[in-house]
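Sharing a structure here in structure tokens format.
The complex is shown incomplete by one protein chain, all other protein chains being positioned as in the whole.
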Amino acid sequence: MVNNSNNGITLNREIKSEKEFSLKKFFFQWEWLLFLIFIAIHIINSQLSPYYLNTYTLLDATMTFLDKAFIALSMTFVIIFGDIDISVGSTIALASVIMAVLYNAGLPMPLAILVCLLVGVIAGFINGILIVKFKELSAVIVTLSTMILYRGIAYIILENQASGGFPMWFNFLGWGYIKTIIPFILVAFIIAAVIFYVLLHKTTFGRKVYAIGNNDVASLFSGVKVDKIKIIVFTLNGLMAAIAALFLTSKMGSTRPNIASGYELDVIAMVVLGGVSTSGGKGRMIGVLLSIFIIGFLRYGLGLVNVPDQVILIVIGILLIFSVMLSNLKLFSNKS
Amino acid sequence: MSEKSSKNKISLERIQQIREFSLIGFIIVLSIFVQFRNSNFLTMSNIDDLLTNTAILSILAVGMMMVIITRGIDLSIGATLALSGMVTSMTVSNYPSLHPLVALLIGIFIGLISGAIIGLLVAKFNILPIIATLGMMNVFRGITFLISGGKWVSAYQMSDSFKAISTGSILGINNLILIAIIIYLVFYYFINYTRTGRKIYAVGSSPESAKISGINVDRITWLVYSIMGGLAGLSGVLWVSKFASAQSNTASGYEMNVIAACVIGGVSIAGGEGKVTGLISGVLLYGILENALPMINVSPFWQNAIQGAVILIAVLVSALIKRRIGSSNKIRRED
Amino acid sequence: QEGKYAIIVKNAGNPYNEKEMDGFEKAINEIGGEVILKAPAEPTAESQIIMIEQLITQHVDAIAIAGNDPDALQPALKKAMSRGIKVLSLDSAVNAQSRMVHINQADPEQIGRVQIQAISEMIGGSGQIAVLSATSQAANQNTWIEWMKKELEKPEYDQIELVKVAYGDDLRDKSVSETEALLKSYPDLKGIIAPTTVAIAAAGKVLTDRGLQGEIELTGLGLPSEMAEYIKNGVCDWMYLWNPIDVGYLAGYAAEALVTEKITGNPGETFEAGRLGSKEVIQAGDGTEIMLGAPFRFDKENIDQWKDVY
């Protein structure tokens, strides 16, 4: 530090504006750790099953977990706020059920899909409005209530029926391939992931999301439209849930009020393993993407050698805790 | 700061009271409505059923409240409950002459250990509660499945004395209700009249301040998860005794009910806030919903939506009331 | 003849499903193939879809599945069939387009009717009865309840009134409070039919605790181990089930018959199913199925020999 006491004049200090590159800092990042786990999982899986290390298998495997991964993208924003949205599973059910019912009532499929997305948007918007207007309630409470409510409405609509019979082309969402081997859902997900990556890390919107997550009062005082941005993010989360609903419904060919139950916890696990802290303000999209594929491939690979589901759950539970434990070591810096 | 203005102000206690009264008012209105639809609702026998069925939830809610006050959350309690219930009932089926008290102790012990592990993860390894408990939830469920080999322990494998834990009664009051009352008394005292109890609030209200003023934050954190675990363990025994069946998916998802009851009872997820008296009304409202909906003959397909709507309304209304009081408390002068 | 045979049951940690897997494994061992047992942690169609995909990747020869949803597995199972995998369902059917044949534990019509006959006999032919089912969308239960209602239309049941169908969602606590609500809302209730394990055991417990044996009758479908207590104490005079081991066992042999193309799933075909003898494929609705037999009656006489089996 400069000590300019001797010359007796005020000298403005020079403040550095170039980042010093530190090899240690570069390598001890959470995302590297995730990357290592990612590689390790592929090595282990390919040792376990002769079917695993195969382009077709790997590509096909993505079809089994990418539906919820869409929500993880927007849930990342929600959790950066320090909030949480546990109503997404129910939003999927509601959006999907309404779409199916309207289609079977004669609405053309493209319009039904639009309605599905709209339902997601509205469900998310309601969450957002309630959270913003009732600041004394946390997002957990609001979305816990709407979680029960949204699924409840789905039950009222469809009771114990299933609804399906969608046109053939709708199958393509969940089951279709591009160039015969690349699952369509993978392509769609990559596009969405790029959009969300840019939105979070390159735009003023993303910057404001981080600001709110760190200190919403200071953000308000700095002219950030805190409420508006929160509503947008929750609405976006509803929209992504509706998109997940499209893929899931296509995958199942029909829908029921009880679909996607428990999805919220899977999505949250993906996001927090990715290094997004539920206390807000921290985390990067890259981490979330890695974590989506880690959990997905781990499940798929172990399932391929027919490890019981319960054991897979234990493995994922321990992985979650163990990796977060590692990340807490002082070595890993985890800045946005 | 004139003396007069400060006297007009509504005190901390008043705020809480009014909140609780509003909830109790809501409960009364709801009860009258249900009573109108089914005159069996406000009979002694139904109230007895209601309380018995809410007892386990209420015991878990006490633990959950303390966890939430410290800004934490515990998603693993359903799994802990299942683990403790399974181990205890397997033990009981192997040693039918085991004294029920021993069974209770085994269950509490297993719960304590599970809770202590979580407490360790949260306090010492700084793992966020939601992650630690989400992870351990999977682990505990998996272990329960593995030790039971996918089998259930059924009624005929349990001794009568074991089943009597939850069916027996003292002075005409069912044991479950009695246990819940004792737990509420003990924890009411613990939370309000002991230093350790107050430290729980301090840690939740401002962990930094707590640390700087010499409160052992880690110890308190560890303590609340251990207590939560112990109560979940106890509930596990009560559960399998009540239903006379232990399965590896016992009480799956039950943590959400408990959290909902806490939240309705005015426990703030942001930490630092929540009272035993408020919790009782939250638990009661939840219990009434569970009990009343089947009785008023609503279509089963409507039950979910009604439950969600009632919770939402209860929470919103109490927030509005709190806001009313909060703002009048802030205004310093009335012209 | 080596082959890879897979079974997916509804979920893990349920003795009924475990026994199905046992029976399936036993059959495949007799045949001499490789067996893969799969059970999702939660009983959802979503997790079964993932398992089907994993089995396709492993190039199994046959998949036997107890579907968590009759329709939602259709695309996945169709994909499996298009890869040459023989698909059959057991216990809980998937729709006719998603399977080649279904192993039916017992005729749903018979299951439905026999329970009405039983409760009628227990309550002496007149009084109010209620049904306590699993979830409101459980397909099996819903068909059975339909048949119960049809049976009730017969003139001999004029005196019997079905007052309510309640749903315990296969949760212990909910089933208990639904039972209690039934008792209170219908003070004249004479009998309860609970066609699902969790509900019948919960009802048995409630009736036992309140000392209502003899006043309110209980029957339905349940696991012998869960019901042993209540059959012996007289709360439930008798109830029904089939042998899940046999369901799995038959599925194993049927899978082999499909793989070796002894059958293709068309009506009229027959094959040898190990100790169960010769079985025939029959038409059922728009699909085909293989019937195991009539539901088995458990009562005080035989419950002790079954309670330790499943």
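Which chain is which? They are A, B and C, in the order written, and residues in each are numbered from 1.
In the analysis below, a contact is a pair of C-beta atoms (placed from the backbone, for glycine too) under 8 Å apart; a residue touches a chain by one contact, two chains touch by 3 or more.
To be clear about the criterion, contacts and distances are computed from a predicted model.
K.L.:
One chain isn't displayed here; going by UniProt, is it "Rhamnose transport system ATP-binding protein", "Cobalt ECF transporter T component CbiQ", "Phosphoribosylformylglycinamidine synthase subunit PurQ" or "Heme exporter protein C"?
P.N.:
For the chain missing from the view, the UniProt record says "Rhamnose transport system ATP-binding protein".
K.L.:
I'd like to know which visible chains would be in contact with the absent chain if the whole complex were considered.
P.N.:
A, B
K.L.:
Out of B:Asp49, B:Glu273 or B:Glu290, which touches the unshown chain?
P.N.:
B:Glu273
K.L.:
For the chain left out of this view, which of B:Arg19, B:Lys151, B:Lys199 or B:Lys242 touches it?
P.N.:
B:Lys199
K.L.:
Could you tell which one of B:Ser39, B:Asn94, B:Ser209 or B:Ser299 touches the chain left off the display?
P.N.:
That would be B:Ser209, which touches the missing chain.
K.L.:
Suppose we count only contacts with the excluded chain; which residues of subunit A make the list?
P.N.:
Within subunit A, the residues touching the omitted chain are 1, 3-6, 8-10, 12-20, 202-205, 207-208, 210-211, 214-215, 217-225, 281-282.
K.L.:
Extract the touching residues of subunit B with respect to the undisplayed chain.
P.N.:
Residues in contact with the chain left out: 1-3, 6-7, 9, 11-13, 15, 189, 192-195, 198-199, 201-202, 204-206, 208-216, 268, 271-273, 326, 329-335.
Following the convention adopted for this analysis, only the chains that are shown with their structure count from here on.
K.L.:
Comparing centres built from CA atoms, which chain ends up most distant from subunit A?
P.N.:
Between subunit A and every other chain, the largest centroid distance is to C.
K.L.:
Can you tell me which chain pair comes out on top for contact count?
P.N.:
By contact count, the leading interface is A-B.
K.L.:
So how far apart, in whole Å, are subunit A and subunit B when each is placed at the average of its C-alpha atoms?
P.N.:
Taking the average C-alpha coordinate of subunit A and of subunit B, the gap between them is 30 Å.
K.L.:
Multi-chain contacts in subunit C: which residues touch at least two other chains?
P.N.:
12-13, 39, 41-42, 136 - these are the residues of subunit C that touch more than one other chain.
K.L.:
Show the residues in subunit A shared as contacts by 2 or more other chains, in ascending order.
P.N.:
Residues 155, 159-160, 262, 308, 310, 313 of subunit A each touch two or more of the other chains.
K.L.:
Which part of subunit A faces subunit C closely enough to touch in the complex?
P.N.:
Those in contact with subunit C are residues 49, 51, 57, 60-61, 63-65, 155, 159-162, 164, 171, 174-175, 248, 250-262, 299-300, 303-304, 306, 308-310, 313.
K.L.:
Help me check something: in the complex, which residues belonging to subunit C touch subunit B?
P.N.:
11-15, 17-18, 39, 41-42, 136, 164, 166-167, 172-174, 176-178, 180-182, 184-185, 201-202, 204-205, 209, 223, 225-226, 228-230, 232, 307
K.L.:
In their shared complex, at which residues does subunit A touch subunit B?
P.N.:
Those in contact with subunit B are residues 84, 130, 134, 136-138, 140-142, 144-153, 155-156, 159-160, 262, 265, 268-269, 272, 277-279, 308, 310-311, 313-314, 316-321, 324-325, 328.
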